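In this view, the complex is presented without one of its protein chains, the others remaining in place.
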Amino acid sequence: MSVNDSLLVIVLAQAVLYGTPLLYAALGELLAERSGVLNLGVEGMMLFGAVVGFWITQRVHGSAPEVLFLAVLAAAIAGAALAAIHAFLVITLRANQIVSGLALTIFAGGLGLSAYVGTELGFSPNTPIEQQFRDLDVLGLGDLPVLGPVVFHQSVLVYASWGFTFLVALYLGRTRWGLNVRAVGEAPASADAMGINVTLYRYVHVLVGGAFAGVAGACYSLSITAGWSSGDALVGGAGWIAIALVIFAFWRAELCLVGAYLFGGLSALPFALQGREVDVTPEFLYALPYVMTIVVLVLVSTGLSKRRIGAPAALGVPYVREER
Amino acid sequence: MGEQVPATAVTERGAGPLGASLPPAVRMTGITKRFPGVLANDGVSFEAASGEVHALLGENGAGKTTLSNILTGLYRQDEGEIELWGERVRFHSPRDALDAGICMVHQHFRLVEPFSVAENVVLGDHRGEGRRVLLRTAATEQRVDELSERYGLAVNPKAKIWQLSIGEQQRVEILKALYREARILIMDEPTAVLTPQEADTLFGTLRTMADEGKTVIFISHKLHEVKAVADRVTVLRGGRTVTTVDAAPATLQSLATLMVGREIEVAKPLEQARQLSDVRMLEVDGLTVPGDRGETAVDGVSFSIREGEIVGVAGVAGNGQRELAEAVSGMRDIRSGSIQVAGRRLRGGDPRAAILAGVAHVPEDRLGTGLAPSLSVTSNVVIKTYRTRSLSRGPLLALRRMRETAVGIIGRYDVKTPGPGTPVRNLSGGNLQKLVLGREFADDPLVLVVAQPTRGLDVGAIETVHSYLRDAAAKGVAILLMSEDLDEIRALADRILVIYEGSIVGELPAGSASVEEIGLLMAGGTRE
Partner (left out) sequence: MKLERRLSQPWWLSVAVPVGSLVVAFAVMGVILALTGHDPGETYRKIVEAGFTGNGALSATLISATPILFTGLAAAVAFRMQLFNIGAEGQLYLGAIGASWIALQFGDRDVTSTPLFVVAMCAAAAALGALWALIPGVLRAFARTNEIITSLMLNYVAGLLLTYLIFDSSSYWRDTSTLQARSFPQGKPMPDASNWPTFGSSVVVPLGFLIGLAAALVVWVLYSRMRFGFEVGVMADSPRAARYAGMRTRRKILAVMALSGAIAGIGGASQIGDFTYTLDGSPTGLQAAAFGYTGIVVAALARYNPFAVCLVAVLIGGLLNAGYTLQGPDFPSGLVGVMQGIILFCALGGELLLRYRLRIRRPRTVNPVAEAAS
């Protein structure tokens, strides 16, 4: 048995696989929160993105790259469209960001719009998928020990997620617009006085955040599960874990990647162990990611109060300039 | 935008090289601005020339800040016109004003705390270099160094804002304007956070800038400053322009009368020491208190206050007075040392214990800490006393009696409000302070800790608050007064303590202390 068949390598490879939607969703939520807007509708946007992406693969004909690209694009637009509702409510109408985000999840989630669209289109768990993302063998290195399956044998979605992580980190840390949006999230009054359009920045970042969430959802329907089912099971709470991810990544893109793979690994563990016929109660394993989220969140919260890095100071607060 | 005249060509203020008068740098005509419930500016007209320091004088609430916010594009006027160098302009946002060359240093700085100085300076700049996508940190830091040196505004471009003192933060605000090559600089009450010596340095910097042809608009309610730095003074009162005068011939008395509209006495410090009892009401011994970031904010401070005595603590903001006030009132933990009220030791970090021991507290943050903004006047009046037998029967509230208590305080302390059920955020600053004072006095406290009591209040309200404080002292309340306004401390206090970097560096009886002496101590110098 080669090392690539060992439990460790399999779990690592699957950590990347399962971690990828978490990463996309976390990057999106990170952008929104950096501009000062909390969007709790991630789970709903992911589910909707999943069904819209699936819709494209089932109904649009063409070569695999064309169809899949279109599907991901459609999923991104779907996520952004939902985010626009939230953006309008909390930025322009100054509604409570927490309730609005929850409303979005209820509206778009497994008992809402996603289910509605899916069943209207006639999809079910039995619908076979027409096109899906397959694992690539990059540079023929897919058989290298350990690195092979983990790094060189993943789908385009995974590789694109690395590119996006790099881009988001670069954007926030080294560009003029990144500086501006960080100012908007920390001190909107100061940013406004310096001539930055707070409203515009917030809208853009919330919408882009939604687009990322939509793509994250498509990762499930087009790659991991490669199918669709109504209800919440398709995404299974990943949207909420992504929100927590942003917090314990200290609102930094590169740490989102680390956290996403950590949790991806925890999600993959149950299947891997069952494959080994290790006798552990499945529910206990399924519960691990959720419990770990809580544990890490507590550790981060107690640490945050000591340091000066942390949440954008204006997160969750509507910005009102005195009447113009 | 009007013609750019090289700074060196300005021989007289407002005159060009040929002697003909140029259009003023700024001309605002007929400016009117309404907010719900208040007419902030009522047909105001104002003019300032290039190369001058022009003061906008008025008491708090006269409309100075509103006018300048309109000039900087933060507000839009309901009526009226703005002209810059003879051309009519219309601002839709702060960006337009910035592009036109107008920069403002606000009273509450518009800085981003976690960012560095260089990042704050370059934020939002979209001219030339600023259009690049990637930030060029090194170049920016270098430019900041250049400007610092040229104008005498020493600050480390790499430092984060939260690490800087308030005086240094103000320098960053000015550097922002210089970086943008602003031609019109507005300073809103800049000396509130400076020692007298630092204020003089600032005036020097402003003078330099005016001599270069820039226009400096200096907003203040402090008469002697206006006289010290300005060329001309425009007085605002009640949202209207009273008149514009040259600063040199004006006297403090004439300016005061213009500002308030009636004869008032320019506040003078207490001449004689009052007769005081010997009972020590508040004793602080070796008190050490941590700051927000774990540093030592108050370092081994000891003092005592007698029954009926007012002790004023003078110091530049950020030297520990806030933390000291919070420690005595129980809102902040104590690291070591002790506080005793009427001889009994007070448990640290427990506001309820302090309240029960007879310590009243009028915090500097009126509406966020001292009062719950959305709640009614009644709720705020009983916010500390709702548990007592007279206001609740067991777990049930006695709503009617609470209301009666509120009505009583509203009447006794002349709090102008539509009714006891009004949310307190609707009240004006002066009435809020009267409400808080009324509430604190109603419980017959032994000690009163009061911080920045007249910040943002108009002259009438200031007089009222001072009289309430004096009355309380006369009745035997020991008062610990923190104020950034030296005039106020000198007018009220029996004794003055100066705090610097967490320690008491000087103690002076009020009558004999001079402003220079106090200022020197505030800046960390030592007395001869």
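Read from first to last, the chains carry the letters A and B; within each, the first residue is number 1.
Everything that follows uses one rule, which is that contacts are C-beta pairs under 8 Å (C-beta built on N, C-alpha and C of every residue); 3 or more make two chains touch, one makes a residue touch a chain.
The shown structure was predicted, so the numbers you read here are calculated from the model rather than taken from an experiment.
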item: Residue touching the undisplayed chain, where the options are B:Q142, B:T422, B:S467 or B:S512; value: B:T422
item: Full-complex contact with the absent chain, from B:T137, B:T244, B:S304 or B:S392; value: B:S392
item: Selected residue (touches chain absent from view) among B:G86, B:G204 or B:G261; value: B:G261
item: Candidates A:A64, A:L167 or A:V298 - the one touching the absent chain; value: A:V298
item: Absent chain, residues of chain B that touch it; value: 30, 32, 36-37, 42-43, 78-79, 235, 237, 240-243, 257-258, 261-262, 330-331, 350-352, 354-355, 361, 363, 365, 368-375, 379, 383-384, 386-387, 392, 395-397, 399, 418, 422-423, 426
item: For chain A, residues in touch with the removed chain; value: 40, 85, 89, 93-96, 98-100, 102-120, 230-231, 237, 240, 243-244, 247, 281-284, 286-287, 290-291, 293-294, 297-298, 301-302, 304-305, 323-324
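The criterion applied here is as follows: only the chains that are shown with their structure count from here on.
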item: Computed distance of Cα centres, chain B from chain A, in Å; value: 46
item: Chain B residues within the chain A interface of the complex; value: 35, 69, 72, 74-76, 92-95, 98-99, 104, 106, 109-115, 119, 122-126, 130-135, 162, 176, 293-294
item: Residue ranges of chain A in contact with chain B within the complex; value: 174-177, 179-180, 182-183, 186-187, 189-197, 306, 308-309, 313, 321-324
